[in-house]
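All protein chains but one are shown in place.
What follows is subunit A.
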Amino acid sequence: MSVLERLTERLTAVLPPDAVVTDPVRLRTYECDGLTVHRAVPGVVVLPETTEQVAAVVRLCREHGVPFVARGSGTGLSGGALPRTDGVLVVTSRMRRIVEIDVPDRRAVVEPGVTNLAITEAVRDQGYYYAPDPSSQQVCSIGGNVAENSGGAHCLKYGFTVNHVLAAEIVTPDGDVVELSAGDPGYDLLGAFVGSEGTLGIATKITVRLSRAPEAVTTLLAAFTGIEAGGHAVSAIIAAGVVPAAIEMMDALAIEAAEAAVHCGYPAGAGAVLVVELDGPRAEVEHQFAAVERICRDSGAFEIRTAASGEERAAIWKGRKSAFAAVGRISPAYIVQDGVVPRTALPRVLAGIDRLQEEYGIRVANVFHAGDGNLHPLVLFDDAVPGERERAETVSGRILDLCVEHGGSITGEHGVGVDKSRYMPRMFTEDDLGTMQLLRCAFDPEGLANPGKVFPTPRLCGEAPGVRTGVHPLVEAGLAEQF
């Protein structure tokens, strides 16, 4: 009997019936997340319903020295939830109760499988919402959001997930249940956990901040003939001291995709559109709106639309929110890239992307959170064309080089996962990575929590950073891997 089989037997004993998946055909449906280029069939999948069950699973994994990977809705775009063939995939999709809503204190306590949008829906009637709004908000889980420190269009003004999580109950890789809170004295362990991509433990309960819905919201759509003019408008808006709730830009190809998918009716002939949303007290919004409209016109906008009603606003956003998935309409396959550049470098980086398109004969659709320089180039390819996938991957990688060269980052909000771990050395030195590794080892000395993610060369704890001698005993025992 293999280690995994022995473990599976024990798992079945601590979990409800139907909560342990071992059928090979069923297991395979969990082989990838939203980034389908990385696939691995999990050794076993468990669907726990309570914190105690998660803790029991993790303790059993530790006892057997078997790695485990957390998964929420599987929409991650960096392969963070890529399973281990020799491990357990812990799926939180049955932990989706809203435990408590406390409007006077502006907080809600939810289980990790609750979707981002479900929180907003639960409090909308009372004039509140949950601020971070990834485009995948109707499906991605709050646990996944915490793990990825996800953001969205409105994070320009309101901040990322880390600014909206007040506390988390987590199961540590040891199997202990601990509560981390933003209010804790001493080290900000909650801050360390947010964005840890499942490498520091599994969140089982999350307390989030509820935000008051703004008094007024105005959304404006400005169409430009080219992306440079749009980029100029973005810089000018920020320079004028306006902090919009969101500034989003899409280029011609992205517009084409969105149009094909949801018929959003963006102005014909637009080479770029800018979606600017202003919110806050009514007088302030009106004042800022006038400024933004003027700047857009000065920058060469040939058409400006304003959403007066909720429906019109939704119509403007629909094109933007569906852009990623909509690219499926114009290309058989694509890679969603995620990089950050300083706002001022935007025009140069976009010109660089243009050159890459020509050089490799690969189309790139650009969608981005322009306000904070977070680019989402969508690199299109067709698997049926030999070599195209490889070229697309090269382009995708070189876009990240561009970002780093211009003082930016290899990820804005989709995380490092398995996909970008190899780019980490382009941003960080050996020492930097070694220091991060020390933090990880403090939580997960055995290296069982989502191993192989984030770090380019997963080191076993207890090893001195940077120095590796001989084969680690765990590797020899077949319990760990080194790459």
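The rule we apply is simple: a contact is a pair of C-beta atoms (placed from the backbone, for glycine too) under 8 Å apart; a residue touches a chain by one contact, two chains touch by 3 or more; residues count from 1.
Definition applied: contacts and distances are computed from a predicted model.
Candidate names were "Anti-sigma regulatory factor", "Dihydroorotate dehydrogenase", "Glycolate oxidase iron-sulfur subunit" or "Ferredoxin", and the UniProt protein name of the unshown chain is "Glycolate oxidase iron-sulfur subunit". The residue from A:Arg62, A:Arg96, A:Lys157 or A:His414 that touches the chain not shown here is A:Arg96. In the complete complex, the hidden chain is touched by one of A:Arg106, A:Arg329 or A:Arg348, namely A:Arg329.
Across A:Thr115, A:Thr207 or A:Gln337, the residue that sits in touch with the chain not pictured is A:Thr115. The residue from A:Thr12, A:Gln138 or A:Ser235 that touches the chain not shown here is A:Gln138. By the touch rule set out above, subunit A reaches the unshown chain at residues 21, 23, 25-26, 28-30, 32-34, 36, 47, 73-75, 91, 93-94, 96, 113, 115, 117, 136, 138-140, 260-262, 322, 324-329, 332-334.
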